[in-house]
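Apart from one protein chain that is not included, each protein chain of the complex appears where it belongs.
Chain lettering (A, B and C) follows the sequence in which the chains are written, and residue indices restart at 1 in each chain.
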Amino acid sequence: MAKHTGRGLAAIEYPSGMNQNGDPSQAWIKVKPDGRIDVFSGTSDIGNGAKTIQSQIVAESIGVPYDWVTFDNSNTDSSPVCTGTFASRATVIAGNAVLKAAEEVKTKLLEIASAEMEIGPQDLDIIDGEVQARGAPSLTMDVADVAAAATYGHGQLITGTGAELNAFAAITNSETGEVDSPPHAAISYAACAAEVEVDDETGIVRIVRMVQAYDVGKAINPTLVEGQIEGGAVMGLGLGVLEDSYPYYPSPDHRGSHFGSYFVPGMEDLPQIETIIIENPSATGPYGAKGIGEMANNSQPPAIAAAVHDAVGVWVTELPITPERVLRALDAKAAGGGQPRREGKHIVFDEELSVNSVASGISWTSDS
Amino acid sequence: MNITVNGDELEVRSPGLTSLLRVLRDELDVVGPKAGCEAGGCGACTVLVDGAPRRSCLTAVAAIDGAEVTTVEGLGAADDLSPVQQAFVHYYAAQCGFCTPGMVVAATHYLDSGGSDDRKEIQEALRGHVCRCTGYVKIIEAVAAARGGNFDLTTTAEGGYTTVMTGDAK
Amino acid sequence: MKAVGARLPRYDGVGHVTGQTTYVDDFRVHGMLWAKALRSPVHHAAITKLDTSRAEAVPGVHAVVTHTDVPQLEYGHLSGLGIPADEPLLAKDEVRYMGQPIALVAAEDLEAATAGVAAIEIEYEERPTLWDVREAFDSDAAVVHRWGNWYPHFEDEMDRRQIRKGDIQKAFEDADHIIQGVYRPAAIEHVPMETQVSMVVPESDGRLTIHSCTQAMYFSLGVISAHLQVPLNKLKIVGGTVGGGFGGKVDTASETITALAAMKAGRPVKWRWTREEEFLASSTRAPWHMEIIDAVTSDGWILGRKMLTLHDSGAYARFSPYGLTKHSFHHTGAYTIPHLHFDGYVVFTNRVPTTAMRGFGVTSVSFAVETHMSRIVDELGLDPYEFRLKNANRIHDTSPNRISYTDPSTVDVLQSIAGATGHDLAPAYAAATREPREGEWLPDHLVDQISTEGH
Partner (left out) sequence: MAEATEVLTPDSPEAAAAAFGEGGDVTIIGGGTIMVPLVTHGVVQPNKALILADAGLEGVDQSGTTVTIGAMTSVSALSELDAPLGPCAANLGDSEVRDQATVGGNLCAVAPPEHPTGDLQGAFVALGASVRSTGAGGERIEPVADFLADRDNRLVLDVTYEQPQAGAFESLDRPHTHHPTPLAVSGARLADGSIQLAATGAAPTAVRLPSAEAEASDPDAAGTAALGDVRLVDDAVSSAWYRERILPVLVRRVLEQLG
């Protein structure tokens, strides 16, 4: 009849891009006669911010203000191939495609500027919408004028295309799982410390605080990174203590079919969330970025499970950690059970859940 | 039947038991309010009916004959955003944006009726609105800060509890 | 100003807050029909009768689409990788999960479409079901899939995904403790605020404009063109603006069927799933069953891991084989373990087919591995940070697939959390880095785990 607090920790890793690769993204860019930039990419924005991130990459790479960039991902006629927005690939893989397209645009803009300014392109750069001569910042030409010159003087359409494809990493030995090349574009890392409060009478677990650190490689937009981390944290909270499509799993009975009977985390479930963004650049992502959208809900459930154990001394290893599961575990503990079987150097938890107890067609032990 | 939607008085021809949401979306082409569940569970369809927030999916149109309805479209325009709309942009309170029309309407009413910047009060007032993207953190920050308006819309606010450590700093 | 690294506002933020952002359901087109699906009311059955003639006669109904209308009925999510398909777009002879689509009725309004669905004559002969993945291998288990109860993998006659590295029996012999546990994360719904929706417009030039909430326009384009047996230039997907996905909108769940209805009716058709359909008939994150047996030393080194994974795929394969492979590649978590023995099975049940969701394949293993790590810490009386820092991936450590890590940050993220929560680390752990192992960080059992090949 008391509330107990506990803390738990988890550290995780997660790849960017499809497992084993082979997932292309492509983009193309054209420049309007006033230097404004039109980006065509097939990357869906599912809320993750693909339109924003890819526009930022293009603006940065060419050297023009963000609001010069228009981004069109509206259809498959105008936009080239993008495998899609999943597998934490929109920033890393599709971002590289727009980066390559932008670099080509910049090169072409500088070629035109070079002809106009009579300065070698290698001695020019574009800064904030203006072509500047390196070491002589007074020698400038607006990108708008460069684009006009290309259109009306040189008779050229300035475009850039970019395609990103990491070769498929084949499993060369299906006995061992060895692969012939890295099966991912990058790997991100994260850790979460969760603080919970457990009511030992009702079994209800409330998440009080989550402190999380993510290595994002490079935060193309720190605010959007926070958005992924915070949103992921609450989805992880749902996984940890609330959500279940099959509340009587494995039975299919009593599924919730609406918001009153399926427990999506709500505003009042929100704990204190503290975020640490670490930038250890990847060798492969645009500007060193790594994808973290997906992993953002992976670290909380185990941190919560450990925190619950810290609070009340029971391990709940079936998710979600419902009040019922907490009470059943506390009951077992009070009855002198709930402990692993200890035999020699073996410590065996959860025997009642194991295939060894439930099934006859498969078993799993440390014996070969 | 007639309802006034965002200042325009409009005739309604749908049957009287049609939900206000379907009248708005399917008859009147006011598509800001979203059909997230059509059962009152998510709040994406919330509009103001005579100034009070209502789940438009739970409201039979015949029950509000003659009422003034304000949807998210009626709160502000792209070049004239309301304080709450500005705050949602500046605090990055919308990701996929599908819950946003209802969230913005409810937050506007909360503040207009004297709601405070207290986090717990905001959570209580808006708790029926589901957002699956943001984890609510930035929505609460936006509502808490919104009252004054005049936000810089060329940038976004730093998260309240964030530390950034670059590779060099490590 | 710099664009990268800047806290710029969302490109579409103003559209979101004004209600101007146009999602699929917000498009308006003249003459549009509404669609409603006939879905299986039973978990597993033979379809012994399917007659749509009465439905077609319902006033307002313009088209009823069934399996007979689909040029290529089966096309798998992984067909692009040469993997055989197992799931019909619309059920033909049998249904294998409750909620499986059997027919789609397009009509002047939802009421007529619903009446049309009710008028379809269908009969079922129910079959035994399988729910517990652990029992799938038992000799008396109901057989629920034409490939058997678990996925055959179609490569090297392997019926499972394996990882083998080092010598797991030696690890168990050398270990001071062998710690075993079972981990079972649940199925959850994606719950995007926008339910599955598509609207297809037949154009005068013979093309189809497909308004789609897909997360993956080109993936969906390929899937639709395969089912319809038309070249890509006959189709135009309009999309890119999605009201939340989380993995659930990669499946191309509604577009193709809506397209068939639009073609048959010669009218634009919209099919928007109700929230109830989204909860009960849309794919979920998979439930997983994982058993871990770790060989550990008293001072906190993990020598080996033996792991069994049963991935509850539901009634059809969808992306599950991909998810299991990804899972296997990451089953050591953020740590380096020399001796590995992993067996994983994609198991079929009569659940709604499971699919990708945020963290696909790895969310499960993160839960299992990290909870198991916490148990080891508790059993051995270790410090939770130090145990993890000790075994953490370092530069040039190798993965389960023998790929060298170039930029792991396990050490960095753990030290940051310790700092932020006021957890004091012993000096050696506070000073640890992700740099390649040497000295006390390179015990004998990890010497052969260091490689500079790969990245």
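Brief remarks follow.
Operating definition for what follows: a residue touches a chain if its C-beta (ideal position, glycine included) is under 8 Å from a C-beta of that chain, and two chains touch if they have at least 3 such contacts.
Keep in mind the model is a prediction, meaning the values are calculated, not measured.
Put simply, the missing chain touches A, B, C once the whole complex is considered. One of B:125, B:139 or B:164 touches the chain omitted from the figure, and that residue is B:125. Shown as candidates are B:3, B:69, B:106 or B:164; the residue that touches the absent chain is B:106. Among A:154, A:206, A:333 or A:346, the one in contact with the hidden chain is A:206.
Remark: the residues of subunit B touching the chain excluded from display are 14-19, 22, 38-43, 46, 52-55, 57-60, 62-65, 106, 124-125, 127-130. Those residues of subunit A that touch the chain absent from the view are 201-204, 206, 242, 247-248, 253-269, 323-324, 327.
Within the entire complex, the positions of subunit C that touch the omitted partner chain are 110-111, 114, 274, 276.
Basically, only the chains that are shown with their structure count from here on.
The chain with its C-alpha centre at the largest distance from the centre of subunit C is B. Looking at which of B-C and A-C shares more C-beta pairs in contact, the answer is the pair A-C.
The distance from the centre of subunit A to the centre of subunit B, with each centre set as the mean of the Cα atoms, comes to 27 Å.
Rounded to whole angstrom units, the spacing between the C-alpha centres of subunit B and subunit C is 32. Subunit A and subunit C, compared by their mean Cα positions, are separated by 15 Å.
Under the contact definition stated at the top, the residues of subunit A that touch 2 or more other chains are 45-47, 49, 219, 222-224, 232, 235, 258-259, 264, 274, 276, 278, 280-281. Residue positions 6-10, 12, 191-192, 242-246, 275, 412, 416, 420 of subunit C each touch two or more of the other chains. Residue ranges of subunit B in contact with subunit C, taken from their complex: 25, 29, 31-39, 41-42, 44, 71-73, 75-78, 81, 84-86, 88-90, 92, 94-101, 104, 130-133, 153-158, 163, 165, 170. Per the touch definition, subunit A reaches subunit B in the complex via residues 45-49, 219, 222-224, 226-227, 230-235, 258-260, 264-268, 270, 272-281, 288. Against subunit A, in their complex, subunit B makes its touches with residues 37, 39, 41-42, 92, 95-97, 122-124, 126-140, 156-159, 161-167, 170.
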